[in-house]
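Shown here: the complex without one of its protein chains, the others still in place.
Moving on to chain A:
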Amino acid sequence: MQTPDTDTLEQPVNPSRRSFLKGSSIAAGAFVFGFSFPFAKSALAGEAAAPEVNAWVVVQPDDTVLIRIARIEMGQGSLTGLAQLVAEELECDWDKVHFELVKPGANQARDNVWKSQATGGSTAIRGSHEYLRQGGAAARHMLVAAAANQWQVPASECQVDKGVITHKPTGKTTTYGAVATAANDITPPEKITLKDPSEWKIAGKAVKRLDTKEKVDGSMIYTTDFTLPGMLIAVPKACPVHGGTLKSFDAKAVQDMPGVKHVVQLDDNAVAVVADTFWRAKKALDALPIEWNLGPNASVSSASIAEKLREGLSATTDYVGNKVGDAPSALAKAEKVIEADYSYPYQNHAPMETMSAVVRWRKNGCEMWGATQVPESALAALAEAAELPQEVCEVHTMRIGGSFGRRLATDYVRQAALVAKAFPDTPIKLLWTREEDMLQGHFHPVTQCRMRASMDANGELQALHMRIAGQSILAHVNPKGIGEKGDPVMYQGLDPEGDMAIGYSVPNLLVDQVMVNPHIRPGFWRGVNLNQNALYLECFIDELAHAAGQDPLAFRRKLMAKHPKHLAVLEAAAKGIGWDKKPAQGIHRGIAQVKGFGSYVAAAAEVSVTDGKLKIHRIVAATDPGYAINPQQIEAQVAGSFVYGLSPMLSSECTVKDGRIEQENFHTYQVMQLRDMPEVEVITMPSGGFWGGVGEPTIAVAAPAVLNAIFAATGKRIRNIPIKNTDLS
C-alpha cells in the first residue's frame, strides 16, 4: 500500500513562470510534485525533495538524479527513452537515474514548462527530443558553473563524467549532488549546442527500462490498484447502443444489497452503482433493472453498415488525398482493369487494464489519480465535470496498463468526476468491467477499399485508383480537422510526401475517399488508418505482381526507384527472410512495406497452411526510425506491434447487431495468444537525419506480409479479415 499525496491542494499555490531552463524554488517544486512520491518506489519515496536544477532535472544530495517525464508511459517504453535523452546531455550516471511524472495542472501553473504531455501517434520521443536534450544540457552547464564558482575557476577548465565534475588543472573533483543547490541560482546558458548523435553514450544504447522491477514483483500501482482512505467504488453502465439514452432504473431493487451506497445517473446515457467494493457494486449493477431509449440506431447491423460503405466505393467525391496524372482516364482507356475490394473491421483497443479513474471532489478543488494519454484534456474534462476552475483541479498522472489510443478519450474521467461530485470529500474509484470496456470503446473504424489498376504489355503499372470508403475518426473527435481532402487521417501511408508518404511512383495515381459515418463511436487505435491502408495497398500490389507474372519484390523495386528509404527497409526484410533462396518444403513467403509515423518499415513473413490450418513461422521486420534511442525497446515494440496487427488478421473483430457491439469479452473478441506468436527478427537500421516513431508503424506491415504469404501457400487472396471467417483448406 502506498502513501498517496493527498494534500496537494491544501498547499499554497505558487505558480512559477520561469523558463524551463531555469530552476524554480523549493516551495514551488514542492507544490508541483507534493512532498511524497506516491507512484513508484523508484521515485524516491520518503526522501526530501531537493531544489530542481531546472524543470527536467532534480539532483539529490546523494547524487541521485530525478528526471521528470511529461509524456505518458503505457508500456511503449518511452519513459526510459525520454530519460535517456535528458541524461545523455546531462552527463549524469545512468545507474543513479530515477523518474517522476509531471502533472498537467502543475504544467499549466508553470506556463507549460514541460510542453505537451499528450502521448499518441508515436510522438513521445520524436516530438520532444530536442527540448529534452536542451533541458539536460542546460542543467549540465548550470551544475558545472556552480562547481566552477565554488572553486573560483573558469567553467571551461572543468569537465564532467557520470555526474562527477573535475577541474582539469588541479584535479579537484565534486559531484552533481554537492553543487545542485548552488546550481539552482545559476543563470541558464543562452546558447546550447547539442551533441552529435555519434557521440551519444546513453541515448542510442539498449539500456534496461527504469520501471521493470515493480512490474515483476506486483508492487506497481496502476489506477485500478490506487486506494485512498474511505474510498468507494463506482461501476458504470452506459446505453449499449451508442447515442441512446437512459430511460429509467430502479435503484430500490438493489439499495439493500450488501455494501451498496447509492445509484447515480451519469449524464443522459449511463448509470453507476456505488458500493464499498468493486464486487458488490458489480453484483448490484448486474441486478439493477435498467431501461434504455435505444434511439434511431437500434436496428443497425454490420451488414447494413457494410452496405453503406459499399455504396461509397462507387459514389462521386471531391475528397482527393493523392493525385498524379489522370488515373480515371487511363483506367477508362485500359484494355484490362484489375479490380478488387477489400475491407477492415471494427476493433476494440482492449487494453488489459479497463477504464478507471480515482477522483475526489471537494467544493474548493477536485483531484484525479489515474491513467490518461492526454493529461491536459483529462484536466479540462475533470474541471468541466466537477464544475470548478481548472486552477483548483489536478490530475496525478499514472502509468497505464495498456492503452493503445483508448485513453486519448476522457469519457471515463468525466464519469468518475460526476460520481465524485455526488459524494463530496469521498474519494471515488470508477472502474469499468471488461464488458463495459468492450461495449463502450472508441472503435478502430470500419473502411472498405476498391483498388483498380491497369498495366501495360510488359507488366508495368500504368494507373492505380484507390477509393477508400469508410468511417472518419476526425468527424467524431475533431470535425474542424476535415478539409478539402476530406479527413486527412484517412490517407495515412498514402500521402504524396511527409511522415505518411506512399513509397511507389505510379504514372497515374488517384487516392480518394468517401466518408460514411455510422453511429459506432470511432477512435484512434494503435496504428490508426495506416493498418488497413497498408493492407489494402500491399496486398493489391502483390495481386498485380502475380497478375504480371513477376516476383513481388522485383515488381515493387521497379516502382520504388525514387523512394530509396522505403526500398532499403524492404530489401533488408527480404534479405533477412532469405527471399533469394527457395524456402523449405511447405513454407511460403510474403512481403510488405509502408512509411508511417515518420518511420520506414517493412516485413517479410514465412507461413505454412496444412489442412486449412495456418501457421506463421517467422516474420522479419525492418525499421528505419532515423534515430534509435533504445534498440532493445524498439525490438520489444516491433515484436509487440505484430501481436496488435496480427490479431485483427487472425481472429479479432467487433461486429454490430441491433445497434450494439456484439463482443463483450475475450471469448468472442479473440486476440492473439502466445501459441500463435511467430518467431520475430527485428532489424533496426536508423539512417539519421529524421526522427520517426516506433510504437505503431510496424503493426501495419505484419498483416499484409502474412496475407501475401497465405496467397503464395494457397492461391487464396483474402481481402476481408479476420481469416477465421475464411476456409483455407
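One rule holds for everything that comes next: contacts are C-beta pairs under 8 Å (C-beta built on N, C-alpha and C of every residue); 3 or more make two chains touch, one makes a residue touch a chain; residues count from 1.
The rule we apply is simple: contacts and distances are computed from a predicted model.
A single chain of the complex does not appear, and UniProt lists its protein name as "(2Fe-2S)-binding protein", one of "Sugar ABC transporter permease", "Sarcosine oxidase subunit delta", "Propanediol/glycerol family dehydratase large subunit" or "(2Fe-2S)-binding protein". One of A:Ala238, A:Ala327 or A:Ala350 touches the chain omitted from the figure, and that residue is A:Ala350.
Although one chain is not drawn, the whole complex shows that of A:Tyr342, A:Phe404, A:Phe443 or A:Trp579 it is A:Phe404 that touches it.
Only one residue from A:Ala298, A:Ala636 or A:Leu728 touches the chain missing from this view: A:Ala636. Within the whole complex, the absent chain has one touching residue among A:Thr187, A:Ser248, A:Thr277 or A:Asn478, and that is A:Thr277.
Contact residues of chain A toward the unshown chain are 1, 74-77, 208-209, 211-222, 224-225, 227, 258, 277-280, 350-354, 399-404, 433-434, 632-633, 636, 639-644, 665-667, 671-675, 677, 679-680.
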